[in-house]
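Just dropping this structure here.
Heads up, one of the protein chains got dropped from this complex, but the rest are sitting where they should.
Per-chain residue numbering starts at 1, and chain names A, B and C are given in the order in which the chains are listed.
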Amino acid sequence: MNDMKPIKPDFKIVGTRPVRPDGVDKVTGKAAYAADMAMPGMLHGRIKRSPHAHARIVSIDTRKALALKGVKAVITAEDFPELDPSIVAAGGEAHHNMANYSANCMARGKALYEGHAVAAVAATSPSIARQALELIEVVYEPMPHVTDLLEAMKPDAPLLHDNMFTQGLPETPTKASNIAKFFKQERGNLEEGFASADLVFEQRYTTQPVHQGYIEPHACVASVSADGQAMVWCSSQGQFMVRDFSAKIVGMNQADLRVVPAEIGGGFGGKTVVYLEPLAIVLSRKAGRPVKIVMSRDEVFRATGPTSASVMDVKIGVMKDGRIVAGDVDCKFQAGGFTGSPVMAATMTALASYDVPHCRVTGWDIVTNTPKVAAYRAPAAPNAAFAVESALDEIARELGMDPMTLREINAVRNGMTAIYGAPLQHIGLVETLDAIKQHPHYEAPLGPNQGRGLAVGFWFNGGGESSVTVSINPDGTVSVATGTPDIGGSRASSAMMVAEALGVPYEKVRPIVADTASVGFNEITGGSRVTFSNGLALVRASEQLVDEIRLRAGLIWDVPADQVAYADGIATCLAPDRAETPLLLGEIADKAAHFGGPLSKEVALNADGVAPCFGVHLCDVEVDPDTGNVTVLRYTAAQDVGRAIHPSYVEGQIQGGAAQGIGWALNEEYVFNAKGQMENSGFLDYRMPIASDLPMIDTIMVEVPNPVHPYGVKGVGEVPIVPPLAAVANAVRDAIGKRICDLPLSPTRIHAAMTAG
Amino acid sequence: MPVVRVTSSFCDSFTGGLTEFEVAATTVRGMMRELGARFPGLAEFLEARAAVAIDGTIYRNAWLQPIGPDSDIVLIPRVGGG
Amino acid sequence: MSKVYVSSVVNGDPVEFLCDADTSLLDALRDELGLTGAKEGCGTGDCGACSIMLDGRLVCSCLVLGPEAEGRQIDTIEGMAEGSELHPLQRQFLEHAALQCGFCTPGLLVASKALLERNPDPSETEIRFWLAGNLCRCTGYDKIIRAVQDAAAELRQERSVA
Partner (left out) sequence: MTGFQYSAPVSVEEAVALLAVDGKARLLAGGTDLMVQMRSGRVAPSQVVDIKRIPGAIGIRQENGGFVIGAGTSCAALGEHAALCAAWPGVVEGANLIGSTQVQGRATMAGNLCNASPAADSVPALVAAGARCLVVGPQGQREIAVQDIPVTPGRNSLAPGEFVLELRLPARPAGASDAYLRAIPRTEMDIAVVGAGVNLVVAPDGTIIEAHVALGAVAPTVLLVKDAGAALVGSKLDDAALQRMEQAVSAACKPISDKRGTAEYRKSIAAVLARRTAKIAYQRAGERS
């Protein structure tokens, strides 16, 4: 990938702020999301869910439901093939055990959390479907449950899977447990490191499960024909992921399943897996009619992935001058009903922002009777950063050092090796720290009961497989097909990069997100990979087109391609003895048929060479000394963004991530009752930030480009959620003079801390 | 000969905790085959779970990527995003 | 159970539809009238994605029964632009990049319009509190607030010119 052209110093379109191509439909209500879809003869699907957190399913009697007029199909786990655990989904970023995903979509033998699907119906109306659910008779044998991750680790804890033996230890245990996996990152000599330290700080930090909180509930429509071919329209972060996961779970060929991406109403990682689509496909196959399933908000909370609760034990050794010499971090992460917490990423990111010569980070993946966790924006990194950045704040206090200075001393720099082993290149942490330091916020005075918190965050960013098609139409306009759902404005950035590379106006480039039969394979929209990976493919396709345009113009003029210059949509003949009128792109395209056929390039590639990015956030809060209420007064977020293709949408990512992180820090959490049932499964009591909870969020885009990408792109979407948890916690500490190590920092918890001795 | 390092425990169960290996391979795939020959099952595991950093650039699926005699090679667990 | 006949005025046009008595006005708009601009994010009045105007008052259409619409005036996001002429709020949302996924956008626009009709010059705090019932998870609200402020200024200018 290093053969890409160097970064262009001056851009015409990259870095400008045009209106997004899908914008008008979104402000007029025309944009079609999955739940907006309707088809002739369509049935309405609904899902019956376990009221128990842990129960053996003794029997399911569907006869009465099937007998209800208007009910066209009822399904249970019996209707799905039993999958071998070795079956994994192709092309995904992480390793997905399809047997677990199948059992998560529809409980097999046991319900592992409250809300776990046990049966589904399709009926001619939503209300008949609802009635039918009541008629499905499920006999459960409730079992002891465990929702707390530390409780789940105990040797006598209720066991979710009797065949789970901790993986990743030097010796695999012979006794089953809820500890699915162990991970470790290590370098140097930890004992030596701590022995040499002037100060050793130790503390435990905890976080609760939080939900991605996208406003659009999961929804899909599936239509299966009698010959087995099927179409699915759905809201997801990856139409190819939906195709491949669903095909494996229901047992069909990938080519027989065409998945059309609807507009997606937010994902943040939560729509990187399937819940509804396999059920809708099987219901449609049984009923012979299209089936639509739309989750309620309650179902979204109870049955789709939150992120992990976590317990992190941090031990850091520093010298008096602030140098960190040793770090030992242990991370325990809740996976929910099936293995698969992002704890490995916690072990890789926890100390990734700092140069720590002697360190060890360990991680434990723990199953509990709670919904299977799903990715949430920079999975695991916010939890780990909350622990480490809170600890560093305390260490700075103990050393009498400015928290910024402590970070400057230890910040990773180009050429250093990250804890996970990779040498760091093209990174901009020092520049980002400096950007915050230079901002007026950094020195602004604080009033009584106010405090300021600083925190740093790291994320890898992502590359991976992307396929795109760029076609020049006969009139010189450009059609672009990508295969990754547009959540945060990727159609705009795609069109901008193509316009830049082809030298045509932005308005002449029209991008779409194509279905799985209309463009080559693409990985999901996730991991902050789309602008980087698709961008590489789009620019490469555009460059191939430019070569082709020069060739075609040369053919028109009867000169070789190297005698043709092309810029800004105009081909100019360079042959010294010729006085040809320059040709407009449209004129060349109009003659394409006569000189070799359509001007269209598909580029499918595997994007490597991704560069990580860092965020540095500064937060001011005021704490009501009588009630413990926190007001976020001011928030400034600086981030190394590589290069911002569309700065407004980069700012939007930073602001949105910061807001989510603030919610995580202050109020969001899953509350389970003694029966293991979620008590706050609605937006009223889940308490995400509302407009009046937040100040303006000031953003500083620091551009340290990644030279691997022709425009310097790194990826920006994930890192903004990493620093806020600690930035807020450190600000609250500064305001009240006491450290709270457990999230969320609810008024009740802060009040208790303030009134305690 | 290029040296392959791993700072994570993610393939410990195959390597018995060893963290540095000399290989003679000239491509990522060759390296995986060689490691697989030494540690049964490791090649398949790495194919599914590992990314490889070669002289600072991270490759995830690029089995054909060349590696030179002085290359710095690190095996990294693959990470998904949100 | 037989359906209820409802006749009302939606975006200025007379409409008639049949719905079950237990149908929410949101579902009636979406399923019976094909107006899918209003979205269901929660169904309990906590997210504002289904915001509409009912007899000139901002409401969550998920908290209104379809039959209640009998004889009422309803305005939805679909009626906000005049033909192909976008409302200043719609334009400012686009220019400020005040939307990402766009799912909350129709509700936010309808709610913002209701605000500016009552208060042509709202402060940032007034905008934030008025829009407290419109959840957005993508933007952190910053660009939304700025878009509303600029649309308000534009509308004030229009008024002073007119």
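One rule holds for everything that comes next: a contact is a pair of C-beta atoms (placed from the backbone, for glycine too) under 8 Å apart; a residue touches a chain by one contact, two chains touch by 3 or more.
In this text the structure is predicted, and so the values were computed from the model without any measurement.
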Among the chains included here, which ones are touched by the excluded chain in the whole complex? A, C
Given A:25, A:298, A:408 or A:742, the residue that touches the chain left out of view is A:298
Return the single residue from C:29, C:58, C:109 or C:151 that touches the missing chain. C:58
Of the listed residues A:16, A:131 or A:450, which contacts the missing chain in the full complex? A:131
Considering the whole complex, not just the chains shown, which residues of subunit C touch the missing one? 1, 4, 20-22, 24, 43-46, 48, 51, 54, 57-60, 62-65, 67-68, 70, 111, 114-115, 129-134
Interface with the unshown chain - residue positions in subunit A: 127, 130-131, 298, 626-629, 666-667, 671, 679-680, 683-685, 687, 689-690, 692-693, 746-748, 751-752, 755
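We take it that only the chains that are shown with their structure count from here on.
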For the protein chains shown, what form does their contact graph take: line, ring, star, complete or other? line
Note: subunit C sits from subunit A at a C-alpha centroid distance in Å of 29
At what distance in angstrom does the C-alpha mean of subunit C lie from that of subunit B? 55
Mind pulling the residue numbers of subunit A that touch at least two other chains? 212, 268
Sort out for me which residues of subunit A touch subunit C in the complex. 17, 19-20, 22-24, 26-33, 35-36, 38, 127, 212-217, 263-268, 294, 296-297, 487-489, 646, 648-649, 651-653, 655-660, 682-684, 688-692, 694, 696-697
Contact set on subunit C toward subunit A in their complex: 20, 22, 30-31, 35-44, 46-47, 49, 76-78, 80-81, 86, 90, 93-97, 99-106, 109, 124-125, 127-129, 131-146
Mind listing the subunit B positions that touch subunit A in their complex? 5-10, 12-13, 16-17, 48-49, 53, 55-62, 65, 72, 74-82
